[in-house]
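We show some of the complex, not the whole, and keep each chain where it was.
A, B and C are the chain letters, set down in written order, and residue numbers restart from 1 in every chain.
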Amino acid sequence: MSLKPGRPGHANLAIGLLAGAAVVFFALPLVGLLVRVAPAEVWRQLTAPAVQTALRLSLTVSLTAAGLSLLLGLPLAYALARLPFPGRGLARALVTLPMVLPPVVGGTALLAAFGRRGLLGGPLEHGLGVILPYTTGAAVLAATFVAAPFLVITVEGALRGLDPRLEQAAATLGASRLRIVATVVLPAIRPSLVAGLALCWARALGEFGATITFAGNLQGRTQTMPLAVYEALHTSPDGAVALSLILLAVSLALLAALRGHFFKGG
Amino acid sequence: SGAPAERVVHVAAAMSLKEAFTDLEAGFEAQHPGVDVVFNFAGSQTLAAQIVAGAPADVFASADRAQMERAAASSRMQPARVFARNKLVIVTPANDPSIQGPADLSRAGLRLILAGETVPVGAYAREALNRLGVREAALANVVSNEENVRGVVGKVATGEADAGIVYATDVTAELADKLRTVTLAGADDVVPAYEIAALADSRQPELAAAFVDLVAGPAGAAALGKRGFLPP
Amino acid sequence: MTAGLVADIAVRRGGFALELQFALAPGATVAVLGPNGAGKSTLVEALAGLVPLARGEVVLAGRTLERPAARVRLSPQERGLGVMFQGYCLFGHLSARDNVAYGPRARGVARARARAEAQAWLERLGVGEVGDLRPAALSGGQAQRVALARAMICRPALLLLDEPLAALDVSARAQARRLLAGWLAEAAAICVIVSHDVRDAIALADELLVVEAGRLTARGTADELRARPPTDYVAAVLGEG
């Protein structure tokens, strides 16, 4: 029996069939959406100023949340994977919880912590003069709360799989721990880091329940695209679908740019 | 919105009030120069939860009494007034003529959608079915208890369900060609009521009161009437 | 207090125990010989601070690098080392040149200068043409020379080389031996070279240390050990040279 290059064997066939089924499963609903909506409707929505405002806000909020997730999440992932400290198991568990919490309850929890009557609300308001709920900052916090765990868990998994000898070699060459993280650890896990960042950003972009509960639905301030979609669903289902397609297109473009940047030719 | 205003009035209002309240915004801002009305449209229960947690709002307009009472329990609310009423109707897909009245809701095999019994419109619908004497049979046909009225409308409009009970105001112009409306004859005394109140700890008490007055006054009645709401 | 290296090492690793003491004069080069699994690489890692001592101490030029009894343990960064690992441990995402430039960069040398210096080292070792390649594209002997250059470039006070020439061909080996010998003669560094090739050991080192089953079983010049081999292994290995 001879195999020509690229001709799939039995295993390839099985893998290909299942992978193909998966693609169909993901594609079909999107096709279903596409055929439902007239291109004119998409164009109408895209040119509406309120939609452009929501889109801009969505990008600002989700990118800021992704940035915050990096800032807090990378050190946390590193600490969970590499620094033994008491309560590490508990900390790891804690991080996974926002993923399981129904988002609306997540918003309630954020109110309980940072609302005016929350644990930190008083000190924040009287000490710093900051009232978080109903602000763009609250939308960012809500998105960070639900999205950061995806980055943390992905990166921690990758760190656990990384050969620690590379870090040891860098240490013998005199590199500080921060330098080792920046120049050895993160580049070595780059594919997983990119995956985690994509997951985190996408989750932040799609975030709805925690935002509407903690930040409200204020046009221009906290009304991100998913909230605009929700509002539109109430009156004009086709408009809502058109809005979603716009959201999809934008995120496709951004993810493609991200991947193109990090995996040339990938 | 527009140019940065000096004073902001936060109005937390039930989602179904969006069009009517938005119609009122420009007039109010014209009457009160330098004031910006910022709406927060969401489900009444979400808004009530925010108010209980101390969210900085000035006015709350609820789709039912229960959520207003929840908010009032936080002792942040001024006394509430009923400012509008609504009407329940049966909706079916536009191309399905088989349902002619409430009695058809108990037909075997029918896929009926209601809002959950804790959602205002769901509670009203159950009460209406009770009055009509078809509660048990109709509830046996329920395939889903939606979290809000929009879920009911959407599923009937796409044909995934055969019938639902919603507010008359939910059949908007956009949906008119997808839905057929059947009156719930015999349940006219089940009347949904909307309530509005200013918050006791509002930072703009006069403006909050002014907005409540506007909504409950003739201008409000006109705007609400245009969107199909009934007077209080 | 001596100016050289004092090593009193006790390390446990799974079921294996390494226990030995030796002292080296400043500028000394020793070769560590021993059968597979004797503990040579473990010795290198212990000196580098990569496996903690269970007991004992390491003192370099009067500075205590590690002494568990006093709860002192300098990190590898603070020890002023150059280490070449038996498995190379090259950074897979960096070019060969950037691998070599890594140490200077970590010590604050500007990128362009570090790269130029790294390229010079690669050329001295006869692999100037692989500067742009990633480790995955290097042949075994090329990778070994990149690892050797990476360890030597920072002029460390203590140079630890684990089988530095094992994968080199005849001419590359001669070239590397010459370079290493010249560097050692010139630098004041103490150098520990692990090798199972007794000819490399004799060519490079003043003295041989023999480790067997985690213990130091012989120490001396090649002639001394050949004259009175204390163990069968020593006799066999020196019979080869």
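Just so we're on the same page, contacts are C-beta pairs under 8 Å (C-beta built on N, C-alpha and C of every residue); 3 or more make two chains touch, one makes a residue touch a chain.
Everything numeric in this text was worked out from a predicted model, so none of it was measured.
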Subunit counts for every protein chain kind in the full complex: A x2, B x1, C x2
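Operating definition for what follows: only the chains that are shown with their structure count from here on.
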By count of C-beta pairs in contact, the leading pair of chains: A-B
Inter-chain centre distance, chain B versus chain C - centres from mean C-alpha coordinates, in Å: 78
Averaged-CA centre spacing for the pair chain B and chain A, given as whole angstrom: 33
Between chain A and chain C, centroid-to-centroid distance (C-alpha), Å: 46
Multi-partner residues of chain B (each touching 2 or more other chains): none
Touching two or more other chains - residues of chain C: none
Complex contacts: residues of chain B adjacent to chain A: 1, 10, 12, 15-16, 18-19, 38-42, 46, 49-50, 53-57, 150, 154, 157-158, 172, 174-175
For the chain A and chain C complex, residues of the former touching the latter: 165-166, 168-176, 179, 183-184, 187-188, 190
Interfacial residue positions of chain A with respect to chain B in the complex: 104, 108, 111-112, 115-118, 121, 131, 133-134, 212-213, 216-221, 231, 233-239
